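Only one protein chain is missing; all other protein chains are in place.
Presenting chain A:
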Amino acid sequence: MMILVCYDVETVSPGGQRRLRRVARHCMNYGERVQNSVFECLLDPAQWVRFKAKLEGEADLQRDSLRYYFLGANWRRRVEHVGAKPVLDPDAPLVL
């Protein structure tokens, strides 16, 4: 299933930079960066549980905000992109 993960990490508070970095790192391990703090993650439910626990362990939930959008298995028709930064289809052939 496709899950869209967005975050706002407050960087002015102490440790903010560090939290931002670590939240971003977890996101990069599980999904593809589509905008600065927006990740598209193609996961199975077990992976999602692990990922979510990691994210929420890292963020300071008093200060930071995390939003998850569940796009399901038929996510393709629910996503549209215009403008710069074309995003790779995760199933497109990877030939470099």
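Note that a residue touches a chain if its C-beta (ideal position, glycine included) is under 8 Å from a C-beta of that chain, and two chains touch if they have at least 3 such contacts; residues count from 1.
Keep in mind that, in the parts below, contacts and distances are computed from a predicted model.
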item: Undepicted complex member, UniProt protein name, chosen from "Molybdopterin synthase catalytic subunit", "Thiamine-binding periplasmic protein", "ABC transporter permease" or "CRISPR-associated endonuclease Cas1"; value: "CRISPR-associated endonuclease Cas1"
item: Hidden-chain contact residue, picked from the options A:Leu61, A:Val82 or A:Val95; value: A:Val95
item: Contacts of chain A with the absent chain, listed as residue ranges; value: 25, 28-32, 42-44, 47, 90-96
